[in-house]
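Complex shown without one protein chain; remaining protein chains in place.
So, chain A:
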Amino acid sequence: MRRLIYLLPLLLFVGVGVAFLRGFDRDPRDIPSALIDKPAPEFSLPPLPGHKEGLSNATLKGDVTLVNVFASWCIPCKAEHPIITRLAREQGVTVRGINHKDKAEDAIAWLNRNGDPYASIGVDLDGRVSIDWGVYGVPETFLLDRQGRIRFKHVGPLTPQVVEEQILPMVKHLRSAS
């Protein structure tokens, strides 16, 4: 019995070691946002040069809004861009963008090439606002209700499935709720 006590540290360590080993297959970044159902953090971002409106808490109130964090250097952003464009043009969802750590001229060229579905874009040059929003990487997409509270978050590029099964029902629900 007494010997077992001396064995205990080893057994505990083996347990921790197994957890570490299995931890390699996991992505710790895949964590649901802690900001769900909370108001969007206080922020205010300038617009791209040549654009009128930036992005701040005031812009987010009044309508159900999809906020998409993107950058011209981000390949998955290009992949999801047609889906976002369709959401804005065909489903009438207000989409606003946070341009993450990007050069203004690159972002403008990118939007000219791929189309600009965004009602307005805030420029987050150093990524500080993205940190407040809990953004781990681009692209990420948030859905906010009329009061400017974050209700849904998607990490990585949007897929038609996510849009059909999660975003559109949620938009409908939020619009009818308030």
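Details
Here is the rule we go by: a contact is a pair of C-beta atoms (placed from the backbone, for glycine too) under 8 Å apart; a residue touches a chain by one contact, two chains touch by 3 or more; residues count from 1.
The rule is short, and it goes like this: contacts and distances are computed from a predicted model.
Not every chain of the complex appears here, and the one that does not is recorded in UniProt as "Heme lyase CcmF/NrfE family subunit", selected from "Heme lyase CcmF/NrfE family subunit", "ECF subfamily RNA polymerase sigma-24 subunit", "Urea ABC transporter substrate-binding protein" or "Putative spermidine/putrescine transport system permease protein".
Listed residues A:54, A:82 or A:156: the one in touch with the omitted chain is A:54. Taking the complete complex into account, residues 2-3, 6-7, 9-10, 13-14, 16-17, 19-24, 26, 28-32, 34, 42, 44-47, 54, 56, 101, 125-126, 128-129, 136 of chain A touch the chain not shown.
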